[in-house]
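Of the protein chains in this complex, one is absent; all others appear in place.
Moving on to chain A:
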C-alpha cells in the first residue's frame, strides 16, 4: 500500500516566493542598523553578566518605535497588518545580533496563540477573579502589538508543536490545574523570557478539559524563579501558580488551537532566527579567516578551513530556502504548514549549531574566551536547537506527515 507524500504548496508553477521583497529588505536594514547601534556585542555581553540581560530601551525601540511587535497583527486589532513573512525577517536580525529581546516569545509565539484563540471565549468572565480589567483577547493583542505590554506562553521552551500522540488535545499540558474558583494552581518549568513578561498565557486543565488563560505576571499567587540558563541571552524561569487569579481566554478546542498555533508559528520563525545566528557566525568566521595569519599566510588560504567555510555557506543557503518556505507557509496558512515547519526545524537547528561550533573552532583560542561573542551564539544556537522540539522530534513528525512510518 503506498500513498504518495502530500505535495500541496510545492504544486504550483513557480512555487512559493522564497525571495525577500524590497519591503522586507527595508525592514531588515532598519532593524539591523538599530541593533548595531543599540545592542552591540559588548553591550549584550555586559548585560548578560547581570541578572537583567534585557535592555528595555532596545526592546521598546524594536517593538514600539520600529513597530515590529505588531507586524503580523491585523490593522483592525492595532497591528501593522503585514504577515509572518516580515516578522521572520525581524527574527533573522534578532538572531544575527543575539539580542536579548522577547521578540520570538512575545511578538511571535504569544501573539500567534492569541490570534488563534476564538475571540468569543473571552466573553466568559464568570470565573474571572480579575475584577479590575477583564480584557478581551483583542485588547491584549492591541497592547502587545503596540509594545505596551509583553506576554509569553507559559510552556517549557522545549515544547514541540507536533506532539507524538494523536487526536485533538494530545500533549496538552497538565501541570497547571484550574481550581473550583477558577484560579490556577501548578508549575511550569523552563519558560523562556518569563522574567520580563507582563502577562503569562497559560494552558491549563479544567474539569471540562483544556483551557487557556491570561495571568498577570506580577499577580498574587504567581512566583517566577530565575533558572541559570544555557542561553545567556534568552533566560528561563520556573513558574509556580498558587491559586493565582486568571482570565479565561479560550476553552476546549479553542485552547488546543491557540497553543498549537503559537508553537507552530514559533517553530517556523525560530528557523529564521537560527538562520540569522548561522549567518552571523559565518560572517564573523570569514572576516577572521581573512585577517589572521599563521605560518606566513592568511589562515583563510588553507583549504582545510576554506572548504569548511564553503560547505557552511552552502548549508546556510539551504537553510535560507527552508526557513523562507516555513515563513511563507505560516503567513498564508498553507495546508503544507506542518511539513514546512517540521522540515525547517529539522534542518535549520542543525545548521545553526554547526555554524556556531565551527565559529569557535575557526577562531582558535580567542574563540574560547568569554570576551569573544562566539559563545553567545553557541549558547543561543544549541539552546534553540532544543527549543520547540529537537531536530530528531521534528524528523519523527515528518515521518508521520509524509507517510514514512517507523519500524514496528
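As a convention for this text, a residue touches a chain if its C-beta (ideal position, glycine included) is under 8 Å from a C-beta of that chain, and two chains touch if they have at least 3 such contacts; residues count from 1.
The rule is short, and it goes like this: contacts and distances are computed from a predicted model.
S.K.: Per UniProt, what's the omitted chain called: "Glutamine ABC transporter ATP-binding protein", "Cytochrome c oxidase subunit I", "Phosphate transport system permease protein" or "Acyl-CoA dehydrogenase family protein"?
M.R.: Spelling it out: the chain absent from the display is recorded in UniProt as "Acyl-CoA dehydrogenase family protein".
S.K.: Of A:147, A:161, A:300 or A:338, which one is in contact with the hidden chain?
M.R.: From the options A:147, A:161, A:300 or A:338, the contact with the absent chain belongs to A:300.
S.K.: For the chain left off this view, which of A:71, A:137, A:196 or A:322 is in contact with it?
M.R.: Selected residue, touching the omitted chain: A:322.
S.K.: To test your reading of the contact rule: which positions on chain A touch the chain that is missing from view?
M.R.: Given the touch definition above, chain A has residues 1-5, 7, 10-11, 13-15, 17-19, 286, 289-290, 297-298, 300-301, 303, 306-307, 309-311, 313-314, 317-322, 324-325, 343, 346-347, 392, 395-396, 398-399, 402-408 touching the missing chain.
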